[in-house]
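Submitted below is the structure of interest, expressed as structure tokens.
Removed: one protein chain of the complex. Kept in place: all other protein chains.
Take a look at chain A:
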């Protein structure tokens, strides 16, 4: 279980990026964090990853305080961030250096097969397409079997087809060991395809604004009316979080509609 308690972050330049963010995420849940730019999504994720320290509050995983990168937590960035001097196989095995070579080779081979890149084991990262490179990054993060996997807009740089493909792929991989997934995204569809719960944040300072249970059966059908209904709820919450007018919400809630 991952427990975030009143997490806040003020950067040295005075920017108040995140304020009193609290959430409890049980093991194996998939949570999407969504919000306008500057709402502290990435700040939050980097704090959970232990890459930056929160200024206030606490982040605990199974009652262990997180203030530095931890073996139970893996992260996938927006870019694949593969090490260009290592082959695809060595990139995937990067986090397994403590294992004996034979065990490492076996795990890497399994992971390669699992992401469908067995034929690319010896290739250099420069020879991969964007989608392939991101699949290697996913394999690299999953191979040490983290309990929590953080994803910082992992598919935003990919085209729509590749993105869908990778979303399905991610769910498939998630089902193997069922780690907790925390996904930061701009894409409402992506959040609803993947997540059990959507957290909407509002900017300046970054705060939790709304929490929406998706409650749809898997695999999810993007064209179903239920999907659409939840999507509308998320979009409404997003609009409100940015203090925009919400024309299609209930009339009673619309400002100035009382006359």
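Some observations on this one:
What we mean here is this: a contact is a pair of C-beta atoms (placed from the backbone, for glycine too) under 8 Å apart; a residue touches a chain by one contact, two chains touch by 3 or more; residues count from 1.
Just so it is clear, contacts and distances are computed from a predicted model.
Within the choices "protein-glutamate methylesterase", "Acyl carrier protein AcpXL", "GMC family oxidoreductase" or "ABC transporter permease", the name that UniProt assigns to the complex's undisplayed chain is "ABC transporter permease".
Within the full complex, the residue among A:14, A:84, A:100 or A:225 touching the omitted chain is A:84. Set against the missing chain, the residues A:51, A:113, A:160 or A:229 yield one that touches it, A:51. Where chain A meets the missing chain, the touching residues are 49-51, 68-71, 73-75, 77, 79, 81, 83-86, 94-95, 97, 124-126, 144.
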